[in-house]
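Only one protein chain is missing; all other protein chains are in place.
A, B and C label the chains in the order they appear, each numbered from 1.
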């Protein structure tokens, strides 16, 4: 399914992304990119360092959009499992997340993701499995 | 290290936990328990259902406190990897998280965690590895 | 599906289990137990220590039997993802593996597993997701 700029703009205006500081920038043909300008509230307990669960939120979300970008209109996806490697402390925002689907079967999709800083240093890596389900999200394709 | 009720009370009063709706209730002898009364902002894109990355935040945090409760005073821990299974949609709060360390080596700690609803149904499960580091957190044992 | 002693006996007489040194001892109501008396060939590169991939084989197999024990006759299962923690070196056999399903949906099953030594010390832990498929294995229930 094609996700237009207007769709993304509407998508990015939601309470979760505002709370975290997340903006999805692109979702196209099984790939997605996002940017995290973290709200100071989610940089705890180490000041200036994004909490690992928030990095999980960013990667899970970006992977979901990578999957979603390849699905037909009446389909959606939900995470079955998520495996994360925390490689370096997530300091010095903004941070950049990319995600790419490696394979679709009819009911499952396998995805990988990374978070890097502005210097291109990898801070976290993830792989996840999504289940493909019948469901329509309101904020897209109205 | 013993974490007193006063320590926990001080601990729970931080911006991340307020943002999410998390309260750590106990951390003792390698085990910890917490409760999530989710802020509506983190229940997105499905209304009333906690986002998977927020469940990751809850389990990562609760596991960290399980580890921390067994460390000496000048030590702390940081997550190396986190693996999560999303078993059922996380609806009908409050949700309850428990964590238990399975093994300590000198530099590593292995932990498991679960999130259940009030009926005791398991919604998510996790296992994680933490690295033990030298660092003191301000809000404990002053 | 009930797996009788005769089924198990027939099951255990296969080339993979002989190669590894594995014997499934019980598979009942979503739980399974197995015993590994490792072939010296799979204790490499550290003499007397079972290779981590062989521990993965043991846990994956034991979890599959835990799943299988709860399925109807014309169903089988296949691993989607497998996450392993290597906690202590796997020395001093025999080793004991247990597995337990935590939840079934119609198409997926979530499982956990552990390997312990004779003293009960935990050596490895795993969690896995299985997909439930239509397929019959020859060696059971003929």
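Criterion: a contact is a pair of C-beta atoms (placed from the backbone, for glycine too) under 8 Å apart; a residue touches a chain by one contact, two chains touch by 3 or more.
These numbers were taken from a predicted model, which means no experiment stands behind them.
The missing chain, though absent from the display, is touched by one residue of C:80, C:95 or C:123; that residue is C:80. Only one of B:57, B:76 or B:129 touches the chain withheld from this view, namely B:129.
The chain that is not drawn here is touched, among residues B:35, B:108 or B:122, by B:108. If you put the hidden chain back, the residue from C:4, C:41, C:92 or C:105 that touches it is C:41. On the side of subunit B, the interface with the absent chain consists of residues 80-81, 83, 107-108, 129, 131, using the contact rule stated above. Annotation for subunit C: contacts to the undisplayed chain at residues 14-16, 18-19, 39-45, 51-54, 56-61, 78-86, 89, 137, 139. If you put the missing chain back, the residues of subunit A touching it would be 83, 85, 87-88, 102-103, 110, 112, 122, 125, 127, 129.
Note that in this section only the chains that are shown with their structure count from here on.
Rounded to whole angstrom, the centroid-to-centroid distance between subunit A and subunit C, based on C-alpha atoms, equals 34 Å.
Rounded to a whole number, the gap between the C-alpha centres of subunit B and subunit C is 30 angstrom. Mean C-alpha position of subunit A lies 22 Å from that of subunit B.
Across the assembly, subunit B contributes residues 83, 85 that each touch 2 or more other chains.
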